[in-house]
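Input: a single structure, listed below in structure tokens.
With one protein chain withheld, the remaining protein chains of the complex are depicted in position.
On to chain A.
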Amino acid sequence: MNQIIINIRENRVHFWDSILNSYSQIFFSTHKSFAILIMLVSFIDIYTGLMGALAVITTSLAAFSLNLNKPTIAKGLFGFNGLLVGLGLGIYYTLSWHLVFIIILSAIFTLLVSVSLQGVIGKYHLPYLSVPFLLGMWTFTIAAKHFEALGISERGIYYMNELYVVGGHSLVKVYEFFNQAEIPSIIKSYFISLSAILFQYNVLSGFIIAVGLLLFSRIAFVLSILGFSIAFGFYNMIDANITMIEYSYIGFNYILTSIAIGGFFLIPSARSFISVVLLVPLVAILSISLSTIFYYYHLAIYSLPFNAVVLLFLYVLKFRMTYSEKLTEVYFQYNSPEKNLYTFVNNKQRYKHLDYIPLKLPFMGKWTVSQGHDGDYTHQNQWRHAWDFVITNIEGKQFRGEGNYVEDYYCFNKPITAPADGTIEEVVNYVDDNIIGNINLEHNWGNTIIIKHDDETYSKLSHLKKDSIKVKKGDNVSTGQILAKCGNSGRSPYPHLHFQVQATPYIGSGTLLMPFSNYMVGEGENASLKSLQVPQHGETIANSETNHLLASAFNFIPGQTLEFETINNNKKIDLVWNVKINSINLTYLECRKTKAKAYFDCKGDLFYFTHFEGKKNNLLHDFFIGCFKVQKCFYPDYILKDYIPLHQIFPRKILWLHDFTSPFIQWATSSFRVNYSSSNDLLNPTEIELNSSYQNYIFKKKINQTNYSIKIDTLGIKKFSIMSGEQLRVIIRKENHEA
């Protein structure tokens, strides 16, 4: 027991989160104000509210003492089913010690069901929704019929008395005002349906929940209205009346289905909305048929239709043969339709190729792509994502003189290097180099090296010069290491390098689409740095050069501490950011004081932040935006551009409006750019300054901008300044004076 208490103390933040989030999770949310509103509504009937709270606390304590996954508990994912069972039982039975005991048991039972369901259907990446609540509720209502000690509550009937106890005359007046208000029946029954989620049947509760829903998410709010309206229309069509009690009591099924499908488990989009339009009538039909069956057992169907339809649909979506950008499942749940959508849009802009390995071009100097992807000659079908590289002179010719000998070709005998770290998987080094024009179809690939980069990524370098290969099977190679010389072996009429990435370790394997991490395209002043792109046919490309100063400044190693100081209102403030890594290998900076987290990734020469957790008024958030993406190559005046998810920096008031239309049309953008301004030495810089900024646009018209400047020296980031309008905020690295 002591141990449990210690655990709870240690995890006090987690614990309170788990309680609040259990309330908001009813609507898939982790929005704090929304949670408080729902909690208040649940306490309109004070005893029911207490029973709900009891169930939540029981679930959390039980979950913590069972040592279940803490972030999952904190997100309220276990608690909300217990809460619903607690509220359901609390409203049916009169308050007694027996009931308290029953509710504790029901909460534990619901937790067991939740965790087990997570184990069973979680592996198919399906949520258990409120299935545990259904099982818990049915189990206990059936059993409770045999518990003589539990009395059926009459509170549901004498509502006013209860209200009077809680809030006196005024609350009763407000309550009645809402119930008697002259509002269209559809709106009234919408509010009632919302309140029914908490086993209530009144307009006021529904209204408060609707306000909370709007605060939480505009998309979810729109979806709730959409779902309900469709159901309303459908009932009208079949000549049934949704305003009737039995239908209203389950009206939330349409609302929850609509939110779940339209905006929560899927990225909100036109397609997800169309899905809602088709699925809600299905929920209605299911409600009617299931109610008919359940009637025989004297059971309410509660949220069964919602659970059934959403789970069926989500499961079926997993069997799609191709990935669709228009109807996409949410892979990382931010518990907000807006955040999910904006992150998705941003990911599309930022990470075209999500799981890349940082590939460098496998040669030195400027080479030209003589055959790109889907080439005219051999890069077709399953070998479409390959490149042929040659060296050309100014006139575009690959050879000097007549080009009758392999030695005439500029690329012949030039060093070929490892594109990334790896292990040599296969080496062929016995195929003779062809005479110009001849091809060797017997040994199609010629002399070849295959490097294993990870279990699913291999790269293949072919047509190498005979006897030029310096590595053998099993050797470890590092990026840029010379492996061989370019040759003319195999199906190669003239010297060139064939390069491809593949998923299997065999010579002849099909290709895999993989971008190069960083390279320069073009010559002289027209040269531009590309990152994570695919070189095109005819492009002249070269590797970019890593700048050691930038590379070491943005090389954050887990365990490292960054200490800065800043002045706020003439007061010196210390900032301590720890570099950490979590169990799934995500690296992040964590503010020691506020625990805000800025997640980052670093691949090859690219450093970039991925997402942020915590309050945005934190200076770590400014750093997160200011260094959103940094390229570790220094090319003076080079500008690197990127996009920031809207919810990170867009002015909130305008974003609210934008939220409503966002599933269909995106008219706001937040863009990021960093300018490689100056370095104090060309060969061995000891100070570099980068200037970054973000701009917010409405219909391509700029509305605001904030500038940042990042000064880097040999010890890392020396100074970080934020210039927003007239305001200037400077963060300076704390020098270790003892050293």
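By definition in this document, a contact is a pair of C-beta atoms (placed from the backbone, for glycine too) under 8 Å apart; a residue touches a chain by one contact, two chains touch by 3 or more; residues count from 1.
By our rule, contacts and distances are computed from a predicted model.
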{"item": "Protein name, per the UniProt record, of whichever chain is missing from view (\"Receptor family ligand binding region\", \"NADH-quinone oxidoreductase subunit NuoF\", \"Ketoacid-CoA transferase\" or \"Alanine racemase\")", "value": "\"Alanine racemase\""}
{"item": "Selected residue (touches chain absent from view) among A:96, A:185, A:380 or A:393", "value": "A:393"}
{"item": "Candidate in contact with the missing chain, chosen from A:325, A:454, A:574 or A:681", "value": "A:681"}
{"item": "Candidate in contact with the missing chain, chosen from A:324, A:349, A:478 or A:582", "value": "A:478"}
{"item": "Residues of chain A (touch criterion as defined above) contacting the omitted chain", "value": "363-367, 391, 393-394, 410-411, 414-415, 478, 480-482, 524, 542-543, 545, 548, 681-684"}
